[in-house]
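Structure, as structure tokens:
A single protein chain has been omitted from the complex, and every remaining protein chain is retained in its original position.
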Amino acid sequence: MLNLKNLNIHRGSRIVFSRLNAEIKTSTLTLIKGKNGSGKSTLLRTIAGLTPIEGGEINQNGVNIFHAKEQWIRKLIFIDNKNGLSDELTVKENLLAWVKIKGWDTNEKNLILALESVGMQKYMNFYISQCSDGLKKRAALARLYFSFFNEVDFWLLDEPTNALDHSSYLLLQNLLSKFIKMKGSILIASHDKESLIKNYETFDIDKLRNTNTI
Amino acid sequence: MFDWLANPNRFNRITNKMQPVLLLASLITIILGLYFGLYDSPKDYQQGHAVRIMYVHVPSAWLASGLYLLLAISSIFYIVWKHPLADLMSRATAPIGALFSLLTLVTGSLWGKPMWGTWWVWDARLTSMLILFFFYIGYILLSNAFERKIDGSKSAAVLAIVGIINLPIIKFSVDWWHTLHQPSSLLKFDGPTIDGQMLLPLILMIIGFCLFASYIIILNVKTKLIEKKCEALILKLNLNEISNIR
Partner (left out) sequence: MNNKELNWIYLFISHIKRDILINSRSLFDIVSIFGFMLLIIILFPMGIGPIQEKLDIVSNAVLWIGLIIAIIPSLEKMIQRDYTNGWLDQIATSPIPLEIVLLAKSISHWIIVIIPLIITSPIFAILLGLEFNQIPWLILSMSIGGLSICFIGIIGAALILGARRGNILLPVIILPLIIPILIFGVGVNEAIKIGLSPLPNLFLLIAFSLIYLVISPFISAILIRIAISR
């Protein structure tokens, strides 16, 4: 459970949330819903430690997650629609560079397995500049596979289904349910009504705004 | 002290009382300074009446450097404590500082003509002042270069802090450069040792300029405060309109 207490979040001079009190269920998939501009992405970026909190705190099991920020960050994977892939590197080189900055083991076998998990083994020597949006998204999602042999508790995914075709959608579902089975927590920001897996929780920002006067 | 002043209402209340006093005091000291400077002081035996430019040149040079220090300090306040008034302070100070450094350059050039026979000489002090002027310009350009004002404020504040670290190095390097290329300068910009009668108007002018600069900066901050309020109001109105349409 993530407890959001009196959370104030600003983006530039715009106040996105003020005194937000809410709970986000963990160890399951939680779908963060909301209109465009409702603050879904900002909330994910805040939990990932990218956007600073102006006031309030986020607690996990009563402990402020940013008190040991480095420990917290080590245990999460954040992917948004910017993907974080360099045009000049190949799919595989991108993944390798990413695994390195995470400080994880970079053996060849795991890389190939990760690429296979999103069906990218055929494209692993393609430059990102040659890839379509869907392929780029899959190249980014290949990172998720590394949580199966490293200590990762959280996936923060911002619109992960954008540009994915049906077969890769199924592959993503696979990854998600596998991670849930491992007691991992997944937060997905999406305006996609369709549920990615069967059992999931929702976190509706629009509803919160109406009841909570945030 | 800054925290206490940082409340905009309190700031307005206090400065409302201060402003007329500052204006009056600065006018009196500047008029007195000009009287003593232009009329009731001896002319220099070498430079003649041209020496009187000093009474404007030296105070503006002091202010131009002093205001950069103020700019850097308020920028540090802004970066560390994130108070919006510190940002308004820097934004209000920068153009004034730029103007004073420009005034220094212009008067320096006017003074240079009778002294050296040319409008511009690569004197170490003048060159440093020119670079300081560019720092001010860089600050002003950067603070206005962003879609959202707050992004510009943050970036420009960091630039001002980098500037205050770098300026002493630049000053040193320019002096170094100057002695390297011109081992013995014939005339220093200070002129010969200053006579007591010249000192009085000089001090009066420096005090007058300081008072005047603080008056203008406070006025500038207040204008920016009102501007900010207007922007917030317009934003609110627009939002209301949108919700009415809905």
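In this document, chain identifiers A and B correspond to the written order of the chains, with residue numbering beginning at 1 in each.
The rule we apply is simple: a residue touches a chain if its C-beta (ideal position, glycine included) is under 8 Å from a C-beta of that chain, and two chains touch if they have at least 3 such contacts.
In this text the structure is predicted, and so the values were computed from the model without any measurement.
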{"item": "In the full complex, displayed partners of the excluded chain", "value": "A, B"}
{"item": "Selected from A:R19, A:K35, A:K100 or A:K207 as touching the chain missing from the view", "value": "A:K100"}
{"item": "Contacting the left-out chain in the complete assembly, out of B:I31, B:L69 or B:L141", "value": "B:L141"}
{"item": "Chain not shown, touching residues in chain B", "value": "79, 131, 134-135, 137-138, 141-142, 145-147, 151-152, 154-155, 158-159, 161-163, 165-166, 169-170, 172-174, 176-177, 180"}
{"item": "Residues from chain A at the interface with the omitted partner, ascending", "value": "11-12, 45, 48-52, 70, 73-74, 76-78, 80, 82-89, 93, 97-98, 100-105, 127, 150-151"}
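FYI, only the chains that are shown with their structure count from here on.
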{"item": "Chain A and chain B, separation of their C-alpha mean positions in angstrom", "value": "49"}
